[in-house]
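The structure is given below, and queries will be raised subsequently.
All protein chains of the complex are present and in place, except for one that has been dropped.
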Amino acid sequence: MTTRGIDDVVKPWDRQQMAARLARDIPEGWYVNLGLGLPTLIPDYIPEGREVVFHSENGVLGMGPVPPKDHVDTWLVNATKQNITLVKGASLFHHADSFGMIRGGHLDLCVLGAYEVAENGDIANWATSQNDAVPAVGGAMDLSAGSKRLWVLMEHTTKDGLPRIVSRCAYPLTAACVVKRVYTNLAVIDVTERGFEVLDMAPGVTLESLQACTEAKLRRVG
Amino acid sequence: MTTRGIDDVVKPWDRQQMAARLARDIPEGWYVNLGLGLPTLIPDYIPEGREVVFHSENGVLGMGPVPPKDHVDTWLVNATKQNITLVKGASLFHHADSFGMIRGGHLDLCVLGAYEVAENGDIANWATSQNDAVPAVGGAMDLSAGSKRLWVLMEHTTKDGLPRIVSRCAYPLTAACVVKRVYTNLAVIDVTERGFEVLDMAPGVTLESLQACTEAKLRRVG
Amino acid sequence: MIDKRVASIADAVAGVKDGSVVLLGGFGVVGQPQELLGGLIEQGARDLTIVSNNAGFGSPMLPKLFALGRVAKLICSFPRPTPPAFEELFKAGKITLELVPQGTIAERIRAAAVGVPAFYTPTAVGTRLAEGKEIREFDGRNYVMERALHADVALIQAWRADRWGNLTYRGTGRNFNPVMAMAASLTIVQTRHMVELGELDPESIVTPGIFVNRVVHVESPDPPPA
Partner (left out) sequence: MIDKRVASIADAVAGVKDGSVVLLGGFGVVGQPQELLGGLIEQGARDLTIVSNNAGFGSPMLPKLFALGRVAKLICSFPRPTPPAFEELFKAGKITLELVPQGTIAERIRAAAVGVPAFYTPTAVGTRLAEGKEIREFDGRNYVMERALHADVALIQAWRADRWGNLTYRGTGRNFNPVMAMAASLTIVQTRHMVELGELDPESIVTPGIFVNRVVHVESPDPPPA
């Protein structure tokens, strides 16, 4: 088998496959917060019968799927302000309690999107420059600093092909040294004390081709 | 009218009269926490129809009277661990919320007993020496430091006739500079920046006789 | 008789002073007290500091308050999407934005409510939102010191209320409301339902009446579908 360029025979995971790949790794019983964008696809891929409890930082544990249009309770929204449902066993609480849960390390997992992840676990996902017109941070810093583990779900490179898995973040940090794992359209990569370790790759991706679009050094394990 | 000795024609207020004298000064709408002992007599003397809301630091607002013996819910107790009732409009909450209310200055009034009150508003009411066998403080320090106003309800002197209204507390402090008013069996005394000011005296008590059993300097106002 | 009920929105917001710090309940528009905001617009107080998780996108009233030039400062975690009224003022330097992580806003408000002047949090350590703030190490980890956020006024949306000001909320309309209700000198509530004293279960009251000053009954519409 010869090494090929990444544009050649590679079949990157699509957005649904990325969400499904990550969902596979969430065991029963975890309490999970999902950030805006891609991570919101994850619940669809939790296997039937596996109980995972979804947290929404605006005061919900036990968030269920989007309701059918004719059965919407508009008093129920998630962090993205979409209407949601509650599953059996759900509970409601206020913002100080909700972020107490987050900051206190009670969430087993938070999955966020990001602009960049660095090999020391730094994450940059809230601002693309030092002078955004109207900056916004939401709960990203709380979730990053507080969760038991932070996984990032993002495209491996920018639309222009620039690396997002880097030795050091260029964008403003959301939190330092917190990311445990990165799921991209090309690979699953652990953040370890020894740097980035590749756990899994999309069909056709080789370590060499992956490295070619990754600024930080990668190692293959397992 | 001649000045007489305090043992002569004085009619000190008894415990019920002390509680009633203080109750008179609690306006409608105040949220009030009552300490152990004498202060627990106060609710009996709030005039019918005047709504005052009693707080118990173990998580109750809207504490009602002691229940008849055959209608006791033993899951309801006050800070003294006596069974209580709830009035209409009562609410229940946990200890961190309850002491948040206290510390955050939301109680209009706390009434405590004391060993000593000093002219700068210091209160000593939890320990009689530096080496009590098994010391206990409960919520006294939180209530003293946190309430909007702290009134003390106590006998004017010790059983041995020693003064308890002093220029400086000898016993370990509960809180510094917090007492606003003292109700005793002999007088009602404000704590002001100018020192103790006597507002009212029991029948037969004169400023001179009161001063004789008071270590700190008293002034008569009004 | 303790009766915190007031007859009108105008009575509810009467006396709000220029320069007030105003806590505004709601997450997006859910739990945001629109009619009280409308009352505040009518009432006329200026030079306000508004504490709100969002900048009013989708809100019928908050952008109006900005557009009228009544807000000097917004303390906020997520001012996006950004209503044009806010964006214009911001770009023109006519409004100050204090960007605070969402959990830190909530905890700073709670701290004010419970008499804690300052606390330490891991949130924002190592980021530009911690720049200039005191950093301190506890047990080998760094934390930022944050200060209590006191307010003059809180505007609250409740679901049920009684004349003592006991409150419950509905769904995620709870959000910042119970926290903010505890932290202001003047807590003003609009409630969808006014009930008799004693109707609310003492076990299920979320905001005890001690924190509330005024309650007005407003049959406001449900939030729009999102």
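Note that the chains take the letters A, B and C in the order they are written out, and that residue 1 is the start of every chain.
Assume contacts are C-beta pairs under 8 Å (C-beta built on N, C-alpha and C of every residue); 3 or more make two chains touch, one makes a residue touch a chain.
Given the structure is predicted, the values throughout are model-derived calculations rather than measurements.
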Chains on display which the left-out chain touches in the complete complex: A, B, C
Among A:A19, A:V77 or A:M101, which residue is in touch with the absent chain? A:M101
Option touching the unshown chain, where B:P12, B:G89 or B:G139 are the choices: B:G139
Sole contact to the chain not displayed, among A:P12, A:P39, A:G113 or A:G146: A:G146
The listed residue (B:V60, B:V87 or B:C110) that touches the chain absent from the view is B:V60
What is the set of subunit A residues that contact the non-displayed chain in the whole complex? 28-29, 31, 49, 51, 53, 55, 61-62, 86, 88-93, 96, 99-107, 146
Those residues of subunit C that touch the unshown chain are 107, 111, 114-122, 136, 138-139, 141, 143, 147, 168-171, 201, 203-204
Suppose we count only contacts with the excluded chain; which residues of subunit B make the list? 56-60, 69, 72-78, 81-83, 92-96, 98-100, 102-103, 122, 130, 133-142, 145-146, 172-177
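Just so it is clear, only the chains that are shown with their structure count from here on.
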Comparing chain centres built from Cα atoms against the global Cα centre, which chain wins on proximity? C
Approximately how many whole Å separate the CA-defined centres of subunit A and subunit B? 57
Taking each chain's mean CA coordinate, subunit B and subunit C are separated, in whole Å, by 36
CA centroid of subunit A to CA centroid of subunit C, Å: 30
Quick check on subunit B: which residues sit in contact with 2+ other chains? none
Among the residues of subunit C, which are close enough to touch at least two other chains? 110
